[in-house]
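As you look at this complex, bear in mind that one protein chain is not there, while each of the others sits in place.
By written order: A, B and C. Residues from 1 in each chain.
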Amino acid sequence: MNRESFAAGERLVSPAYVRQGCEARRSHEHLIRLLLEKGKCPEDGWDESTLELFLHELAIMDSNNFLGNCGVGEREGRVASALVARRHYRFIHGIGRSGDISAVQPKAAGSSLLNKITNSLVLDIIKLAGVPTVTNCFVVPMATGMSLTLCFLTLRHKRPKAKYIIWPRIDQKSCFKSMITAGFEPVVIENVLEGDELRTDLKAVEAKVRELGPDSILCVHSTTSCFAPRVPDRLEELAVICANYGIPHIVNNAYGVQSSKCMHLIQQGARVGRIDAFVQSLDKNFMVPVGGAIIAGFNDSFIQEISKMYPGRASASPSLDVLITLLSLGSNGYKKLLKERKEMFSYLSSQLKKLSENYNERLLHTPHNPISLAVTLKTLGEHQDRAITQLGSMLFTRQVSGARVVPLGSVQTVSGHTFRGFMSHANHYPCSYLNAAAAIGMKTQDVDLFMKRLDKCLKIVRKEQNKESNASGVDNYDKTEDVGIEEMALKLDNVLLDTYQNSS
Amino acid sequence: MNRESFAAGERLVSPAYVRQGCEARRSHEHLIRLLLEKGKCPEDGWDESTLELFLHELAIMDSNNFLGNCGVGEREGRVASALVARRHYRFIHGIGRSGDISAVQPKAAGSSLLNKITNSLVLDIIKLAGVPTVTNCFVVPMATGMSLTLCFLTLRHKRPKAKYIIWPRIDQKSCFKSMITAGFEPVVIENVLEGDELRTDLKAVEAKVRELGPDSILCVHSTTSCFAPRVPDRLEELAVICANYGIPHIVNNAYGVQSSKCMHLIQQGARVGRIDAFVQSLDKNFMVPVGGAIIAGFNDSFIQEISKMYPGRASASPSLDVLITLLSLGSNGYKKLLKERKEMFSYLSSQLKKLSENYNERLLHTPHNPISLAVTLKTLGEHQDRAITQLGSMLFTRQVSGARVVPLGSVQTVSGHTFRGFMSHANHYPCSYLNAAAAIGMKTQDVDLFMKRLDKCLKIVRKEQNKESNASGVDNYDKTEDVGIEEMALKLDNVLLDTYQNSS
Amino acid sequence: MNRESFAAGERLVSPAYVRQGCEARRSHEHLIRLLLEKGKCPEDGWDESTLELFLHELAIMDSNNFLGNCGVGEREGRVASALVARRHYRFIHGIGRSGDISAVQPKAAGSSLLNKITNSLVLDIIKLAGVPTVTNCFVVPMATGMSLTLCFLTLRHKRPKAKYIIWPRIDQKSCFKSMITAGFEPVVIENVLEGDELRTDLKAVEAKVRELGPDSILCVHSTTSCFAPRVPDRLEELAVICANYGIPHIVNNAYGVQSSKCMHLIQQGARVGRIDAFVQSLDKNFMVPVGGAIIAGFNDSFIQEISKMYPGRASASPSLDVLITLLSLGSNGYKKLLKERKEMFSYLSSQLKKLSENYNERLLHTPHNPISLAVTLKTLGEHQDRAITQLGSMLFTRQVSGARVVPLGSVQTVSGHTFRGFMSHANHYPCSYLNAAAAIGMKTQDVDLFMKRLDKCLKIVRKEQNKESNASGVDNYDKTEDVGIEEMALKLDNVLLDTYQNSS
Partner (left out) sequence: MNRESFAAGERLVSPAYVRQGCEARRSHEHLIRLLLEKGKCPEDGWDESTLELFLHELAIMDSNNFLGNCGVGEREGRVASALVARRHYRFIHGIGRSGDISAVQPKAAGSSLLNKITNSLVLDIIKLAGVPTVTNCFVVPMATGMSLTLCFLTLRHKRPKAKYIIWPRIDQKSCFKSMITAGFEPVVIENVLEGDELRTDLKAVEAKVRELGPDSILCVHSTTSCFAPRVPDRLEELAVICANYGIPHIVNNAYGVQSSKCMHLIQQGARVGRIDAFVQSLDKNFMVPVGGAIIAGFNDSFIQEISKMYPGRASASPSLDVLITLLSLGSNGYKKLLKERKEMFSYLSSQLKKLSENYNERLLHTPHNPISLAVTLKTLGEHQDRAITQLGSMLFTRQVSGARVVPLGSVQTVSGHTFRGFMSHANHYPCSYLNAAAAIGMKTQDVDLFMKRLDKCLKIVRKEQNKESNASGVDNYDKTEDVGIEEMALKLDNVLLDTYQNSS
């Protein structure tokens, strides 16, 4: 509403009240102005009404929402379904232009602003989360793996002779495939066992660099966040090696933004050595749907080069999600989530320790891993392997999601490369184990339910191993709570046992 | 509601009415069952209530929506913002697994079903639109360019010696960059002028294949939908060359699904020769937001290979959009849109012909291009180039989007390759021109407004060229209609003239 | 966004594009300004984005949406559920103040504007629909019956001696109860049969006025829209009687806005005689949910008196619905609906005529009823009454809603008054019949499905009467269409027969 509209409003109802309303409107506008001027995440989260006003104002700056627009091109932001238009707040043109995912679209000033502001907010949050010297970043509507691929493809043009990527082993398919897809040959560096932890074999890395020659190496591809007992790579030392040999360094920081330790490693690596880009998932760090990642770095022009490698426009959907989320939370809200996660990690850790001791198992000592934990599975009887698989399946049917059992000796071939001891990040880890993680957004209730159900599943599995019947196991279980889930689970247990392999 | 709920309902209100309601519910369920069983686009579009019921039913099959779920993994589908959760209908887990974008997620049966069904529906529509022998396809949440890149990266593994991609020239940056990003060297084949049309130089293609040797060639990368006076490539003949020399063939069918001619070319190419994959945009063909593409082909296992190249999970958002859209429209609704587009093309064509003759210009004769049209701009006076740029700018400020002026002699360097006559698909096209297209969803009103505004802009530009004042030009214009737009435009004209280059 | 925000935006993306977006925004603002200044329904319906912008702008003028508000009263517009807040666009304060439903609320300038504008728009539409001399009206969140009660309660204060309301009979309970609830004694004037039509008995009215004495009569309570074969009351003549005897006149125009004939009667009545207020349903005339009515009249101060009789605030929900609806439709959209309804009436009429003749029945000749039609049911065999009831039930189970069978001789007592021939508006109408109406929003498809199902039900009923089995009746029915419905219906038929009485 403009001045004339307010004047007309004053004639319809009392001027005093309309003026009060008009003044109140300025508070919303003030927040919007601050955001656009500073490009920082507001400290306090925005009210839903400010947020929707802002999105609405941006959307009507896009040509598909012009009232007088006539479109005679091949891509006019027309939408067939009103449901679809609404769920995107009428942002239809996506982000970027054919040449560059960060470029401004003449047809879509609003979407372009949305894109710029989102990137700016996300940069602010990365600084706040522990990497204050980051200089540029952008949201890309692809998951972490494909985003890593994009980084590698960009480096190819700078290092035409390179064929290899040095990669301290981490058993996650998409990490490995990101290199394969980009057309490079991963050089797997096995981890070394230090106490219970699996850590980067720095000597092996340097030896490999010398062996292959720096020019034949596209980059070192290291990892922060990972499942215990693997711990984040020794980024500082890797970064120094990279600097010394003039090799680029790309860090997979998938869910590391939520951990100050992971972020600190990146900051330190960049300070003392070389990190060209670090890539993180949107969904895992910002509690939004799967589908976006942030590519960030310390060299403005390199990050721009990556953004120019994305051919064509892209979905604005992940940017929109993270924008809504950060404006709703504010930086204070996000910090609070980080703090709560840390507390949950301690809680989960102490609970798992207690439970494991009841069963003569042990919480692995992995102090360098700030997110994931592992509990040994050594005492499940003779049919150990079957029992471990059964445990995994039972947890699944009891609606425990994300717990992962890792039996010994699993072998898997991914894109032609054979991994022994797959899932354990090592050819021969000493024991089987179970993983659980304290990720952002976890609640006390998650931990408590998990403990109760794990306890129960362990009881049943052990009894079965001791030739006792499943049924009697259930009878002894305290049926007063969690009964619905148990009933459901019993129906599914047999069906799923065969199917279930690993549900990561 | 289950049987017990209905029984309880019958006690609260009359059994007769509840039973009637319960029966009515079956009509919705029946449609859902048909969809799941047949995997085809329903003929008649679904009611919004059936659609939302279906999405709701799918969403509660995902673990993040389990009422008793406890999550102890690193990715649990938690959402910080209720607005975000709602706009995604609570589908948070995305699609695919680390190894394969088409794989099923144990944590997310609902999202997995959504993904399967969407791909199945889209396959059905591609058949219906003119490629009945297509065997497999999948929606990928990346724009056309990046999807082409993914195809090239997949081919790399099958053709390790290949360095070149044969590419009949089309002046669109993302097409060119898709090859550069994949790490290949595009071999540009200039088009030949036949009448007004720019067509594939088949001899040059074959000569190049021989010169470089088939093994050094990754693929031929051809194009259907394009701006006039370029016309769709001679797919049949290219496909035969590819078959003869054993070279893969990837077709950029960006906005070709909407045209039976483009689809027919693909069908024929596959019949008589070789087409490995054809890639089309979701937004341009299905009136959804920018951000997705369909990769389709005739060899099931090759398409699966591509889907396995995408490392990691991906956004479900484009799949959700196209699913909602197709279920809303039904195949009849989509066919109707195709039919209307064809009619709009004729209408636009005849109107442009008439207008151009009034100004002693000419509608270029490009009968092979079923979507885009071009009108010469030869008579704008001495300062021809400036006038053409001004015309483009004026159309932009008058909220004509998608019209594109193409001056002579523009030179542009993209990723190190210099294009003369850029935007015109030829080094030396005979004349400057203006493009307009009849794309899916266009309305009579779009054409009529465009004609009025173009007429007006041409008048003004000519007068200015004849040293007459802008102001008097406006005076003579019939102010009774379209006045608001004109007022706005006058404010912006001077500001934009400098800025405006090309707003495709 | 204010000037500073746009300036900041220009620094983030190109000034030219932001300015274009900013100009485009003015088109929306312009529409809003016009609405507020003129208070008329726009000719062309608004875009959803303009509409939502407008509602958003209004809502942030209410104190519950002030960012800095602190509430220390007993009614602060707090909302516990975000779903509820959103579905009301954050309008929480309702309309009116304790003294007056049309009064302005200091705490809620936005809701107050919403209320004023809605009333203004609705007034505009009533004029357009055929009562150009109406002077005031307001939306009240009560159905027609309770709104009539409010009118009667208002009149009580002006006519302290009055005890009776003169009421030409119409067999709809809520009409009758509206008088009972207000505490008055309805004086029922039986209709006279003219041809097939039941019309107002003017002589009986005047005789009754004389008999009881004008002072003892609160008002005449007449009706326009009604089920055939009753037709709208003779408003002109009634209005003259009222004027002559100084008796107020309240018209129940429940669903009469959709018919130019009903509206014309009111306009004429007011011109030649006396009409104090006329009351119409929101849902039946404007295709919004049940729950609101419009009280309108020709004397500004009397309408204000009524609005001041409503003690306390009231729901803004019906006002919001009709506002959204009218702004979406525009006056042109509403006129189109009126025109289509008229055409549907003709179509329904001709189809019913044809069908009834096939069965030796007759479409009653009721030219004064512009909305409802009646077809005789004379030939259903010996067990006529049972057959009629069965026919009604069968139509219901076949998802024909709104069709009404009227058997002879039904007697019903409502609030102590016994109506013979209830539902037929007369003690002894000559025959049983079936009603169907062509109301606003009806589609050709409704008529066609109705005809098909009615045809089929008549067939079955007759056969059953002729001792033939139900099953064979079905066998002969053309199963190729409408099969799903028929299957459902067969399941329900027996269950419902007993239950079903009348489903108006």
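In this text, a contact is a pair of C-beta atoms (placed from the backbone, for glycine too) under 8 Å apart; a residue touches a chain by one contact, two chains touch by 3 or more.
From a predicted model like this one, the values you see are computed outputs, not experimental measurements.
Taking every chain of the complex into account, the chain not shown here touches A, B, C. Of the candidate positions C:S120, C:T135 or C:T181, contact with the unshown chain belongs to C:T181. When the whole complex is considered, the residue among C:L12, C:I92 or C:L492 that touches the unshown chain is C:I92. Contact with the omitted chain, checked across C:A296, C:A316, C:V406 or C:A426, is made by C:A316. When the full complex is taken into account, the listed residue touching the unshown chain is C:K173, out of C:H30, C:K173 or C:K208. Touching the chain that is not shown, out of C:M142, C:L355 or C:V461: C:M142 (per the contact rule at the top).
Looking at chain B, the residues touching the absent chain are 1-2, 4-5, 8-9, 12-14, 16-18, 20-22, 24-29, 31-33, 36-37, 39, 47-50, 52-54, 56-57, 59-63, 65-68, 82, 85-86, 90, 104-106, 109-110, 112-113, 116-117. The set of chain A residues touching the chain not shown comprises 14-17, 19-20, 23-24, 26-27, 30, 82, 396-397, 399, 484, 488, 491-492, 495-496, 499-500. On the side of chain C, the interface with the absent chain consists of residues 48, 51, 63, 66, 68-81, 83-84, 87-89, 91-95, 97-99, 106-107, 141-146, 148-150, 153, 156-157, 172-175, 177-178, 180-183, 225, 227, 254-255, 281, 283-284, 286-292, 309-318, 321, 324-325, 328-329, 333, 337, 348, 371-372, 396, 399-404, 414, 436-442, 445-447, 449-450, 453, 482, 484-485, 500, 503-504, using the contact rule stated above.
In the analysis below, only the chains that are shown with their structure count from here on.
When the CA atoms of chain A are superposed on chain B, the rotation angle comes to 180 degrees, reported as a multiple of 5.
Distance between chain centres (mean CA atoms), chain B to chain C: 46 Å. Centre-to-centre spacing of chain A and chain B amounts to 30 Å, using the average Cα coordinate of each chain. Here the CA centre of chain A is 55 Å from the CA centre of chain C. Of all residues in chain B, those touching 2 or more other chains are 396, 399, 484, 500, listed in ascending order.
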